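Complex shown without one protein chain; remaining protein chains in place.
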Amino acid sequence: MAQSATERVRKVSYLRKWLTRPELAAVAGAILVFVFFAVVAGNRGFLASKGVISYLEVAAQLGIIAVPVALLMIAGEFDLSVGSMVAAAGMIVAISVVEYGWPLWGAVLLAFGAASLVGLFNGYVVVRTGLPSFIVTLGMLFALRGLAIGFARLTTGRTQVGGLGEATGDGLLTTLFAGTIGGIPVSILWWLVLAVLATWILLRTSFGNWIFGSGGDATAARNVGVPVNRVKILLFMATALSASLLAVIQVLDAGSADVLRGELLELQAIAAAVIGGTLLTGGYGSAIGACFGALIFGMVQQGIFFTGVNTDWFQVFVGAMLLLAVLFNNFIRKRASEAR
Amino acid sequence: MKTTGLLLLLAVALLALASCAGEEKAGGGASSGLANREDIRIVVVTHGSASDPFWSVVKNGVDQAASDMGVEVEYRAPDTFDVVEIQRNLDAAIASEPDGIALSVVDPDALEGSIREATDSGIPLVVLNTGREVWRELGALTYVGQTEYEAGVAAGERMAESGVTNALCINQEQGNVALDQRCEGFEEGLGGSVEQVAVEGTDPTEAQNGIETALSQNSDANGMLTLGPQGAEPGLAALEASGRSGEITFGTFDLGSSILNAVRNGEMLFAIDQQQFLQGYLPVTILTDYVQYRVRPIGEVRTGPEFVTQGEAGEVIELSDQGLR
Partner (left out) sequence: MTDTTPLIEARSISKYFGSVVALEDVSMQVRAGEVICLLGDNGAGKSTLIKIFSGVHRPDNGSLLIDGEETGFDSPRDAIDRGIATVHQDLAMIPLMGISRNFFLGREPIKGRGPFKRFDVACADRITHEELDKIGIDIRDTSQPVATLSGGERQSVAIARAVYFGAKVLILDEPTSALGVKEAGIVLRYVARAKGQGLGVIFISHNVYHAYPVGDRFTILDRGRSSGTFDKGEISQEEIEKMMAGGEELDQLSVELEEDEESEEGPKR
């Protein structure tokens, strides 16, 4: 063959390939945060097994939401209603069981069913109207939260509904969602399973390819026959379902539901996804990266306890650590792509 | 490079903050018993953030005790009430292996698991403010706080002494069991008839309207009890608007600046102080004494009800401004 017209393209080395993976910076950030707390608070419980479990649990609860949110963002859309969905789904479970005497499995199914409908609605409105998903789901954020508050007050007169402990006892469902296996809280296992599933879907199925395509350029994807609308609607349903999963876990763990659960969760999930390498503009990202983003959140939120920092400075600390992680993340990514 | 510099700066700042944050203890300690005071670390886990005026007094009590006893104390509370966060705080506290934990048990079902872990690990517990019914079965050393029902009874008796026979009990937060108990105790202590009125504490205008309506519907009421500032302040406004300030003997639970002023001016007969400063101060001292000397109070330690009447109001106002009452 004559001189290739593409002489500027050169062979990409294996190492370089790893340096340019979207997750790299998130992993580096997580290591950085871990080292920080290990140094400052290692002997105060951060490295003890109870300490590890405490931050893994927080990471898991965020991660369960962050993974599908990352997938949706890769497809080019946002879901700001996940936090409110957690509150609403939790209320559905608690009110059905405590006020109306439903069996727990029925209440859980009802919550999942309601979440599917919410996700379906979100997706349908977004694809049909072409409105930015940011706005549509922002509206749902308020609507769902309001529905949770209104309905809770209407049926029980309170905004926190407790008493699930007596109503449900220690059955199979409670263990499935809120128990521990081998000393590890089940929520962590749910998180890991979800992460593996999402990664497999994203990287090893045609649906995953469609997710990248829909986010990269929806029109181009449609032109080659990708069912972009269907992909987005399914992903909106996935985020809503993950919210109801978290709600069930929290309700069964705490024995109560609260209309204020999940506040700010949607922003945290987006932050975790972005730290993990997902672009705000879509078309690029990683579920594993979002997991490491959630891990960073968990380590920061719980790690602070072990440093003994005065509570009043908490929020400052969380914000500063996150900024640090993101800056570091950015730094690594720039270095990696320049090196190409 | 600019980014590297920024990163380094942030990292250094955080390290500095973290290292100097641990220094909450002052000097001083008696003979040491089983442990030295400088080595003692206590974690306080409550459901009230320090930004809430009520809990800010509790925290001041905690800080004062830490300083007086020369021990290290950390205070943990969520910004908004959420059992899940309280649970996480408690788990983290237990994982950090403190010498003692003081906590408010706002949801026994949810926190039971974590509390058992603490007691299994041999960490002594003191329950404060909420959890009076469960402290014994949870294995805590003692309970420090007000007992709502008895406080209600005392309030009823006080009002009865001033000649009240027919009163309104204004509940500004439906579903709060503690408030329910206050009204129930009040009815028992008064011995007369009590009409419970529900209003929306978070909306002052609505609350005021609700109380005014109740006043006009109960023309033979000669007493009124509110259960907190969110009921007391609209209550004062409602009384004035209805023009019945002279006939109604007005008392309330909890303190606040307008409440204390009303007491001083004679618009209110009394305000009930649960002395939450002690709810912060005493658990720290109790835990320290237990860790060092294995001594502890037997039974619960009651911090309320303490009645603030016109005589004491002036002093209490001063202390309240300092965040101590």
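Each chain gets a letter, A and B, in the order it is written, and its residues are counted from 1.
Methods note: contacts are C-beta pairs under 8 Å (C-beta built on N, C-alpha and C of every residue); 3 or more make two chains touch, one makes a residue touch a chain.
Note that the coordinates shown come from a computational prediction; the quantities given were computed from them, not determined experimentally.
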Partner chains on view for the chain not depicted: A
Residue among A:G213, A:G262 or A:G298 touching the omitted chain: A:G213
Residue among A:S49, A:T129 or A:T205 that touches the chain left out of view: A:T205
Residues from subunit A at the interface with the omitted partner, ascending: 1-2, 4-6, 8-9, 11-12, 17, 200, 203-206, 208-210, 212-213, 216-217, 219-226, 279, 283-284
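One rule holds for everything that comes next: only the chains that are shown with their structure count from here on.
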Centre-of-Cα separation between subunit B and subunit A, whole angstrom: 36
Touching residues (chain side subunit A, partner subunit B) in the complex: 36, 40-41, 44-45, 48, 50-51, 53-54, 57-58, 156-160, 162-166, 250, 253-256, 258, 260-261, 263, 301-302, 305-313, 315, 317, 320-321, 323-324, 327-328, 330-331
Residues of subunit B that touch subunit A when the two form their complex: 3-4, 6-7, 10-11, 13-15, 17-19, 21-22, 24, 50, 72, 74-77, 79-84, 87-89, 91-97, 107, 109-110, 174-175
